[in-house]
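Inspection log for the structure reproduced underneath, given as structure tokens.
For this view, one protein chain was removed and the others were kept in their places.
For chain A:
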Amino acid sequence: MEPILQIKDLTKKYKNFTLDHVSMEIPQGMIYGLVGENGAGKTTTISAILNMVEKNEGTITVFGRDYEQAEREIKQDIGVVIDGLGPYSGYYVKDIHPIMKKIYENWDRDLFFGYLDSFKLPLDKKIKDLSKGMSVKLNFAIALSHHPRLLILDEATSGLDPVMRDEILSLLQEFVLDGTNSVLLSTHITSDLDKIADYVMLLHEGKVMFVKTKEELDVDFGILHCGKDMFNALSDEDIVYYIKEEFEYRVLIQNKRELRASIRDLAIDRASIEDIMLFYIRGKKR
């Protein structure tokens, strides 16, 4: 199956920052998580994917086509929710339908009003008078109501309470259920990715640190708390990164299962995406 999105060696240079040869491939039916600290290059990557900025190098292919060939057609099939971006706040909620039906060829009136209904969004309220959660829901309703094949989300769930976030995450899982739609989810709320991501890419200072399936992260990685003797006994291959604390070593290990089999009674904790991210950014290589 053709990937929904394919990026090869994407490079974007700014004065004080370079997004450095980023490559990714989002298969159909998958939720692809993009994590990294602030300024890691997540938003730059998304801006380049949406052709909002001019890339310096690399290729971006969406639905098998590039932007030079078919920017309008490609974007017709992309739904976008970016934190802080949305329709003009002076619009009434009811203004959105007449605007969007002119913008999107596949705009689905019934679907849109269905979302408004299920999200309990009042038609006669101005967007600026909606709560943060309601505005996010409105943005999701807009992004989903033209039957996109790819949903691009940049910090879309930040500022939402856990219940609302959970609702949105369920919506995303439902969206990819048919196996042809995909989601690119950039967030620093890594717990969201722990729940729903199929793939995770970690960006740090504009560079790709890793791309792994969620299963690989769960099965391979673990955190070992140990003393100096145990730390010295570990082989270099097992240690990904370590952080030396005052009284112990915290070690991000790979080959968790093999290590457990070879060393008995080894207490290895589960490594969440946040843990892994912290080790990659703050940890040391042996």
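Keep this in mind: contacts are C-beta pairs under 8 Å (C-beta built on N, C-alpha and C of every residue); 3 or more make two chains touch, one makes a residue touch a chain; residues count from 1.
Criterion: contacts and distances are computed from a predicted model.
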{"item": "Omitted chain (choose from \"Protein FixC\", \"GntR family transcriptional regulator\", \"Methyl-viologen-reducing hydrogenase subunit delta\" or \"ABC-2 family transporter\") - UniProt protein name", "value": "\"ABC-2 family transporter\""}
{"item": "Among A:11, A:76, A:213 or A:272, residue touching the chain not depicted", "value": "A:76"}
{"item": "Option from A:89, A:131, A:180 or A:262 whose C-beta touches the chain left out", "value": "A:89"}
{"item": "Chain A, residues in touch with the chain not shown (by the definition above)", "value": "14, 50-54, 71-76, 78, 80, 82, 84-92, 95, 98-100, 102-104"}
